[in-house]
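Here's the structure, in structure tokens; my notes come after.
A single protein chain has been omitted from the complex, and every remaining protein chain is retained in its original position.
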Amino acid sequence: MAAIRELCKSLVQPILAVMIGLLTGAIVIAAVGESVIGTYQEMWKGAFGSFYFFTSTLARATPIMLIALGLALAFRAGVFNLGAEGQMVLGAISATLVAIYLPAPGIVKMLAGLIVGITVGGLWSLLAGFMEARFRIPLLISTLLFNYIAVLFASYLVTEPFQDRTGSAALAQTLMLDKSAWLPKLFSGMSVHAGFFFAMAAALLLFWVIRFTPFGYEVKMLGQNPLFARYGGINPIKVMLTGMFASGGLAGLAGTVEVFGSHYRFVDGALTVPNFAWTGMMATLLANSHPIGIIFTSILLAAFQTGAMGVERNTEVPLELASVIQAVLILFISAKFSYDWWKKRKAKGGESHGAA
Amino acid sequence: MTHRLEMKQMTKKYGEFTANDQVSLTLEAGEVHAIVGENGAGKTTLMRMLYGMEQPTAGEILLNGKPVSFRGPNDAIRNGIGMVHQHFMLFGEFSVAENIVIGYEPKQAGFFRRKEAVEKVRALSEQYRIPINPQARVSTCSVGEQQRVEILKVLYQGADIIVLDEPTAVLTPLEVKDLLQTIRNLAASGKSVILITHKLQEVMEVSDRITVLRGGRVTGTVSRHETNVDDLARLMVGRELEELSQRIPLEGKRLLHVDQVTVREKQTLLDNVSFAVHHGEIVGIAGVSGNGQSELLQVISGLRPVQAGKIHLAGADVTNKSVESIRQAGLAHIPEDRYMWGTAKQESVEENALMGYQRKPDYYRRGVILRDAFRQVVRGWVDRFAIKTGSRQLQELAGNLSGGNLQKLIVTRELGQETPLLVAAEPTRGVDIGAMEYIHQALIEKRNSGDGILLVSSELSEILALSDRILVMYKGRIAGELARSEATEEKISVLMAGGNVHGSDQRAV
Amino acid sequence: AGCSAGGSSAPADKAEGQAAGQEGAAKKRIALILPEKIGVNPFFQQMDEGAKKAGQEFGAEVKSIESTDHGAIEENLRVAVAENYDLIITSSFESEDALKKVAAENPDKNFAIIDTVVDLPNVRSVTFREQEAAYLMGAAAGLATKTNKVGMVVAMDIPLLKKWTGGFQEGMKATNPNAEFLVNYVGSFSDPAKAKELALLQASKGADFINGAAAVGDLGVFEAAKEKGFFTSGQDVDRTTIDPEHIVLSQLKGTDAAAYETVKSFVEGSFKPGVVTYGLKEKGVGVTYVTHESKTPLNAFIGQEVIDKVKAINDEIVAGTRKVPDSFE
Partner (left out) sequence: MELLDWSLVSSTIRMVTPILLAALGGALCARVGIFNVGLEGLVLVGAFSAIVGNHFTGSLFLAILFAALVCVLFSLLFAYMTIGLRANEIVVGVAINFLALGLTTFALRAIFGVKGAFYDKEMAGLPKLDIPVIKDIPVLGDIFSGHSPLVYLAFIAAIVLYLFFYRTVTGFRVLAVGLNPVAARSLGLKVTGLQVLAITMCGILCGLAGAQLSLGQVTMFTEGMTAGRGFIALVAMMMGQSHPLGILASSFLFGLMDALSIRLQGLSLPTQFTSMLPYVLTIIAMFFVKEKSQAGGRR
């Protein structure tokens, strides 16, 4: 009985949040004189309206989820890695180049690419971790700066030495991967590819690690009280570096599967413009770094994006507005409306208490 | 007649759990009123309600006969109630004066007049004879000084009622003496003091009346003249205290060997320290806090590197080894600051208990922690030490435990490691006398089973009661060593103050 | 979606494909799928306008769909196929891969791509030779400069923009081998503040003519010109109207015409797959005063004499006697 009440209470928060978010979005839509219902319908259709759209949402959720899972581990350990973008891009470009230039059968190219993508992303992230451990250079700063360096370096690689010059040579991109090295699509003609399996597998694995293994325990305790962890025999540097490698590696994998499963070549900007990194971070934070939660938040955030595309295609609501609605929804979903909040609203008309 | 303060039928519930059950209390002007009771009896909770930090579930507070209700500490402060918390509420980066005046700063056109603040604090410090350096940075102050800052802050805020929650738990004997004097001074100048403590001698020394709490209820209020330590103890614990077990004479091999260890960090913190702990021996380390005891323990447990010297544990060289490998070599450690080093407050009792066990073969198989097996063990600990965990039992947040119960949890966790060496810093800090007895008993038993214990305590009585040998630290050195038979409080005190005891030739093993 | 201000024509009602079928031969439905947000890019803005204009004039329903990012292009193409548009137009290199896939999978559908080539039997490709226009600009700059220093502020150092920088430099060297060429990259398509700073820098080094090729950053270059009194030029449309005293030339690119022509040919039934390129010869690209008229009078800094000389170069290129390379290293 009590458990059911608990469950209801914990559901109040997200439901209330989504409702308030949708309501605010409705005001925005109504303000520009569009049909609220129609717009939300298109949004829904664009995200989940048919099997095709559902799979595109999953495809889009794939890199978000992988990045989010990596960050979850780091965040739990109290390590704030802001460098997912750079790790993703560097992992992806290395993987792509290996898969293009490695003289081997397709499947080997693909596997080598995946391994290299994880390794390079992980190592790039590890470098920032190492700089913090060894030279006390704050991760928060180094990872943020490393993004610029990685993205620019990848851009250099595809504009100069490894540019695809077979066509008009006007775009900064690599050659296309051999078809045999592509990640298979899960359904023909649909966007979702095998990378989604990796993401799901990673989520389950991470759940298992966090929930059941000593390492998961150590990560958690380090995040809760680093001094306590150290006192108890946990090596904070080892855990931090492992966390950094894992988060960078998963970000690298995210970039790699996006290339191997969707673009089939590294195109300058194709991984940065969609803002996968920040979206991934939001997915983690919204799910409170819980791996299973991340599956849902990633799909939700991806659905906002594919839904916005649907709105763009099928209504006269301008694209910018779709992104405004998306932002508003995220804002409210992040809010902690609690049962108490609701009561307090009614009782006092709103005196808010800060977080201590 | 009206009392300065009257608390009537105060009740506080946390969910299903009742922390205070219809507690009533009066306080007069110029009175020192002690509240005693075992860990988790609800002392702190009662005071938090008085200070506006918790809202009572039921009950009434009357100030000078008038009912009041506080929505926050602000209201309490405005009504002349000040509280010095069990855990200081200070800003380490700020100066002493800044910490005292914060919230009521002297100002001119919005600008903070720091000079005036310093003057005011100096005047206040002289008025109440509480010595302090107003310009020192609080993070560089000793614990005793920090406590004086807290008391001055309360006085500065104009409090007539001053609540002190376990103020002596963290002080050295000398500092305790000063504090008790201060409390008397305050009472003499008309202030009322509520004092929470587990040390019954202090209660007898300083208080006018005493209220005893047990299980959230008042079991009695007595005047000091009508009672004595034993009666109080019985009221608190509900049973007679027992004698400690006999210590079996043991001639053990060397277990821990600290050899010419030096720690330097801007200044020398440990200077050529050498000593040993043998199997079946409790070595007590006495000393005024700040003389390197913390550093010594940190060095032994691997939390701080040494610049010179060697440390051997159970035959293995553990100098500058990782905490993990030192623990594996056979060390368990009760840390001196339970909140800083000993717990993760936002995690459950179970998670806190698990620290150090997560990779032990008994609880770890095929990559997975065996939670069920471990939970059984923790339940055993909780029973044995009567740890009150509240309604959620092992899933209660550690931060919600009362201070003493948390300490018990840490002690039992480290005892459970069953390592040959236990490093115990202030093992009974903040625990009630019943639990103290239990812990002392457990330490003696551990010793009798042939394990070694390195005990650091600011309680000389504790050192004297438990130690086979006593080392005294002064300015980062071992200033002297006393055998159990020859040790007295006087001799130790002299050594602690930097003096010399005849014939003590600094035998370091 | 991408309806610009006056979009009275764009019928909001799109009853999912079948409507078109029921209305019979009445209206052709054409989708223009832009590979990114129209945003700051006049290139796409014009294309959008050109297609809309043709739609209005020739009675076709034109719907433009902006893509939020690279990944959205393919999806939008697929959806357009699913929603049964009669012609699907897209643009630029970014869409190349996606179109290759989608067009190959849907051989019965008609596609067009502007600004790059996709060699499939159901795709019409329209491309531009911007480097020819850039060459003329460079030539004019080389002739007009008094300080023998010519600057260029470019959005980003990417292969696509080499057509502009390379063509310009070639043209300048052709008319004035001694002139020094200063080039700076903003690193963004939407940072006028930095573009302005770069232009000021080049001006401080003595450049008296600075060509803007920084997308929206050009506005920053124009402002710098107004402040420091040097001369400048813009891109895509006739920018001289903004500030004729300082903006003295504009390099033109007829993406609107390309979109317009594509829609027109489709409605009129003359739509053919294959490659069409627009260069100086086809008047698909050009330079104000040289190949196209301008509303503003010619600035004395350039002068008729220069224009005449550049016109001669234009004639040579058109006649094929002067070659402008296709790519630059």
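Every chain is named by a letter (A, B and C) in the order it is written, and numbering of its residues begins at 1.
Criterion: contacts are C-beta pairs under 8 Å (C-beta built on N, C-alpha and C of every residue); 3 or more make two chains touch, one makes a residue touch a chain.
Nothing here was measured: the structure is a model prediction, and the numbers come from that model.
Asks: Could you tell me which shown chains are touched by the chain that is not displayed?
Replies: A, B, C
Asks: Considering the complete complex, identify which of C:E132, C:D191, C:D208 or C:D238 is in touch with the unshown chain.
Replies: Only one listed residue reaches the unshown chain, and that is C:D191.
Asks: Write down which of C:L200, C:V237, C:A257 or C:I302 is the residue touching the left-out chain.
Replies: C:L200
Asks: By the contact criterion defined above, which parts of chain C meet the unshown chain? Give residue numbers in ascending order.
Replies: Interface with the chain not displayed, on the chain C side: 4-5, 38-42, 45, 156-157, 182-185, 187-188, 190-194, 196-198, 200-201, 204, 216, 219-220, 223, 242-243.
Asks: Determine and list the chain A residues touching the chain excluded from the picture.
Replies: 32, 78, 80, 131, 135-138, 140-142, 144-146, 148-149, 152-153, 155-156, 159-160, 278, 281-282, 285-286, 318, 320-324, 326-328, 330-331, 334-337, 341, 352-356
Asks: Using the document's contact rule, name the residues of chain B that touch the chain not shown here.
Replies: 53, 72-75, 77, 85, 89-94, 98, 102-103, 105, 107, 110-112
As a convention for this text, only the chains that are shown with their structure count from here on.
Asks: When you take the mean of every protein CA atom shown, which chain's own CA mean is nearest to it?
Replies: So the chain nearest the centre of the shown protein is A.
Asks: Which of the chain pairs holds the record for C-beta pairs in contact?
Replies: The chain pair with the largest number of C-beta contacts is A-C.
Asks: Just curious, how far off is chain B from chain A if you go by their C-alpha centres, in Å?
Replies: 46
Asks: How many angstrom between the C-alpha centroids of chain C and chain A?
Replies: Chain centroid spacing, chain A to chain C, equals 35 Å.
Asks: Counting only residues that touch at least two other chains, what does the list for chain A look like?
Replies: In chain A, no residue touches two or more other chains.
Asks: Tell me, which residues of chain C touch at least two other chains?
Replies: As it turns out, chain C has no residue touching two or more other chains.
Asks: For the complex, give me every residue of chain C touching chain A.
Replies: 1-3, 10, 12, 14, 36-37, 65-72, 74-76, 78-79, 82, 93-94, 96-97, 105, 116-117, 127, 157-160, 162-163, 327
Asks: Please give the residue numbers of chain A that touch chain C in the complex, ascending.
Replies: Within the complex, chain A contacts chain C at residues 52, 56, 59-60, 155, 159, 163, 167-172, 176, 189, 191, 258, 262-265, 267-270, 273-274, 305-306, 308-309, 312-319, 323.
Asks: Residues of chain A touching chain B in their complex?
Replies: 212-214, 217-218, 220-221, 224-225, 227-235
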